[in-house]
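Heads up: the structure comes next, in structure tokens.
Removed: one protein chain of the complex. Kept in place: all other protein chains.
Chain nomenclature is as follows: A, B and C, assigned in order of appearance, with residue numbering initiated at 1 for each chain independently.
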Amino acid sequence: MTQQVWRFVVEWMVQPFEAHMHGVKRVLYSGETKFQKVDIVETFSFGKCLFLDGKLQSSEYDERVYHEALVHPAMVTHPEPRRVLIIGGGEGATAREVLRYSTVEQVVMVDIDRELVELCKRYMPEWNRGAFEDPRLKLVFEDGRKYVEDGYEKFDVIIIDLTDPIPGTPSVLLYTKEFYELVRRRLSGDGVVVTQATSLRYTLDTFAMIRNALASVFPIARPYVAPITSFISLWGFVLASVSRDPLFVRAEEIKARLTSMNEALAFYDEEVHRYLFHLPRFIRGRIELMKDIPTDSNPAFSQP
Amino acid sequence: MTQQVWRFVVEWMVQPFEAHMHGVKRVLYSGETKFQKVDIVETFSFGKCLFLDGKLQSSEYDERVYHEALVHPAMVTHPEPRRVLIIGGGEGATAREVLRYSTVEQVVMVDIDRELVELCKRYMPEWNRGAFEDPRLKLVFEDGRKYVEDGYEKFDVIIIDLTDPIPGTPSVLLYTKEFYELVRRRLSGDGVVVTQATSLRYTLDTFAMIRNALASVFPIARPYVAPITSFISLWGFVLASVSRDPLFVRAEEIKARLTSMNEALAFYDEEVHRYLFHLPRFIRGRIELMKDIPTDSNPAFSQP
Amino acid sequence: MTQQVWRFVVEWMVQPFEAHMHGVKRVLYSGETKFQKVDIVETFSFGKCLFLDGKLQSSEYDERVYHEALVHPAMVTHPEPRRVLIIGGGEGATAREVLRYSTVEQVVMVDIDRELVELCKRYMPEWNRGAFEDPRLKLVFEDGRKYVEDGYEKFDVIIIDLTDPIPGTPSVLLYTKEFYELVRRRLSGDGVVVTQATSLRYTLDTFAMIRNALASVFPIARPYVAPITSFISLWGFVLASVSRDPLFVRAEEIKARLTSMNEALAFYDEEVHRYLFHLPRFIRGRIELMKDIPTDSNPAFSQP
Partner (left out) sequence: MTQQVWRFVVEWMVQPFEAHMHGVKRVLYSGETKFQKVDIVETFSFGKCLFLDGKLQSSEYDERVYHEALVHPAMVTHPEPRRVLIIGGGEGATAREVLRYSTVEQVVMVDIDRELVELCKRYMPEWNRGAFEDPRLKLVFEDGRKYVEDGYEKFDVIIIDLTDPIPGTPSVLLYTKEFYELVRRRLSGDGVVVTQATSLRYTLDTFAMIRNALASVFPIARPYVAPITSFISLWGFVLASVSRDPLFVRAEEIKARLTSMNEALAFYDEEVHRYLFHLPRFIRGRIELMKDIPTDSNPAFSQP
């Protein structure tokens, strides 16, 4: 008799047009925090997966591609990152990648959802791999925008690892020009900021708008892209800085930094670095037309 | 009232574990040829799509990524391709990419399924964009292996663009050591062969085995990979040759060749060329263990 | 190899909570009339099926249960039906059942959607079985409410066979007190009216409200119920009259009438008649609480 599977996560990529049905091996957790619905599920398709409000956030299959693509281009663009701020990043995998750098002295991770972080610690230890125990990591449970607004200490690298700006969620105001101005205030002289910037398939305009917002605040703003299979899309990121340009980081420099790490990376290296910033032409053409800059009063949304 | 969609193609990625549900806008054709079930469907998710036996083969959204990744690395690796053989390639898009090169004098396209080619001509003109009318193209309806076995003329480039080696289908014997020996006999001195080589997610072992089969016949055999979003996988290819190595084609050479084309490419260029051959480490590690070489009596199958 | 099916109609019973996936054997027609989306599909589950706006209306598997349950209780409740009005009934199966009675001299069928009737004639001949050729049948393409409002001839039986009162569709105003008052004016002295009255699972309140509306206009109003498997629900109907009560029709009378027909029925007979009017207690209790009467300004909707 053929094996049968009857429990599925039906992930609506765009409701009601397209869905991805993941056969469920085991449900590790399913519930709600104060901020979102959380499902941690072992799937046949992508191994262990975290779904927030029904959207896949991270899968065992390729979370390393996502987190390495998010973290390392910014980290190597800064000459010697000592203080790093992570906004969001509840799974702990962004912190894990940052803590690979021996120059790093302190990482502040600000996540609004304490319960989510507890759930990730408990059910997804493969993601943080000990990061939460690293004495260099300081956890703050607070709205990321408020944290940036209220404080004064500077950071060398700021990494924004949030859910998409879905209407009605707190993330919306962390993708605006005003927010990026606050971020700039918290960056040190050579500081670098990077943000995840939504799907290049479903929300190409939003990706372009996030780039525009950063480009309106920083002289250097580089959009880039990585293939995240489990998201069924090329995925967008934007890296920005007052003074540092990721296009001019030398391959030898990257290689040297990565070689000094204890454990090898799964996806990113000096060759990948160059390629990430090379948007395929069929995408480039379409985003060049987008001129809007999202602001607090007129934000970008990741709803197609 | 929300828009509702109720007709779907449920594409089982791996039955019964994972499916991709494509909302259907319009069915252009649904029927059977002598060899396979054919559905040509306009979807909300990926535009017009060709499904063979229920598996997505080509989508309007990213068929250019697939066909450019398949064709151009081989074409630029040969110094001056004049005669090209395409095995499979029913949609006409592989021929379209080959015919971009002004050096090309003749393209022979051998597809087993005449009805499929007729359907693609009629319902998917965006794929061939006039290729079937080009006087340089010669269509042959025959089993690809038989064509290679029976003839004697040599080709500069041979492009193998077939369905996956699904058990019970004719494709199985076009991914074996013996077949590649026949192919070698049909290549000119500097000849280059390239084949699609299945999914790096579902059938990584099969990908590795196809590489092994080519490496057992050709001194140079280079696996490579492109992100085909609509296949929900990084996709594998292998390029092989007696004398030419794609890793040593100079960027300026590629640039010059592409610049002379009438119309710009959507995905491939000299930067992409370098990157394609760079397998992510998390994949590399897993394929290095596979030592099997598929043969006629013990072929590789693309069934997970 | 197992047989595979990859084209489905995903019928949302209640979006997004419950769906019925019907594997598609063949699409006979898929398009839009001026009034609705029409899909005529051969399914593996229920044979040939008609979907209007994505909702199953009739299946080869059990359309006879539905149409016999709709038509015969009313027809036998009238002592000698000569003139019958059908409102809706586009498939022609309601007319088919009415025309079985040799007493019937004229049937007027008023359907708003001429194109739908043409499609049913062409693709679903098993439904009408020649009814459209019967000289006693007169087709009128007009809004049913307008037809009832504008005319004066009386009918012995009026059968209302419409889509559910889905918000935004013309059906909504054919389930109100005001409409039933118009209907009453068009009934002869012993006249009987019957209407389909939605699902007892999804829209029990709507069923109860339709009963209330008829009970507010007619001294006799009897709700009843038949098991329509393909609708995944017990299905509601209401029969009303000024003078005739279906509960007092004698079994021998029904038997005699049915015996005189050329062809035997599939579902309905004198025993079934009695049972139809017997609502299961678990449903009865819940509808007794509903006191609302739908009116033109405050209609009932079949949206859960």
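As a convention for this text, a residue touches a chain if its C-beta (ideal position, glycine included) is under 8 Å from a C-beta of that chain, and two chains touch if they have at least 3 such contacts.
Just so you know, these numbers come straight off a predicted model, no measurement behind them.
> If I consider the whole complex, including the chain that's not displayed, which of A:Ser30, A:Ser102, A:Ser260 or A:Asn298 touches that chain?
Hidden-chain contact among the options goes to A:Ser30.
> Can you work out which residue in C:Val5, C:Leu173, C:Val242 or C:Met290 touches the chain that's missing from view?
Of all options in C:Val5, C:Leu173, C:Val242 or C:Met290, contact with the hidden chain holds for C:Val5.
> Considering the complete complex, identify which of A:Pro79, A:Pro125 or A:Pro167 is in touch with the unshown chain.
Only one listed residue reaches the unshown chain, and that is A:Pro167.
> By the contact criterion defined above, which parts of chain A meet the unshown chain? Give residue numbers in ascending order.
Output for chain A: 1-2, 4-12, 15, 21, 24, 26-27, 30, 39, 51, 53-54, 167-168.
> Over the whole complex, note the residues of chain C touching the chain we left out.
2-5, 10, 13-14, 16-23, 43-45, 61-62, 64-65, 201, 227, 229, 232-234, 264-267, 269, 271-272, 274-275, 278, 280-282
By our rule, only the chains that are shown with their structure count from here on.
> Could you find the chain whose CA centre sits the greatest distance from that of chain A?
C
> Roughly how many whole angstrom separate the Cα centroids of chain B and chain C?
Computed from C-alpha means, the inter-chain centre distance equals 53 Å.
> Once you find the CA centre of chain A and the CA centre of chain B, what distance in Å lies between them?
33
> Hey, how far is the Cα centre of chain A from the one of chain C, in Å?
So the centroids are 55 Å from each other.
> Residue numbers in chain A touching 2 or more other chains?
In chain A, residues 2, 16 touch at least two other chains, as defined above.
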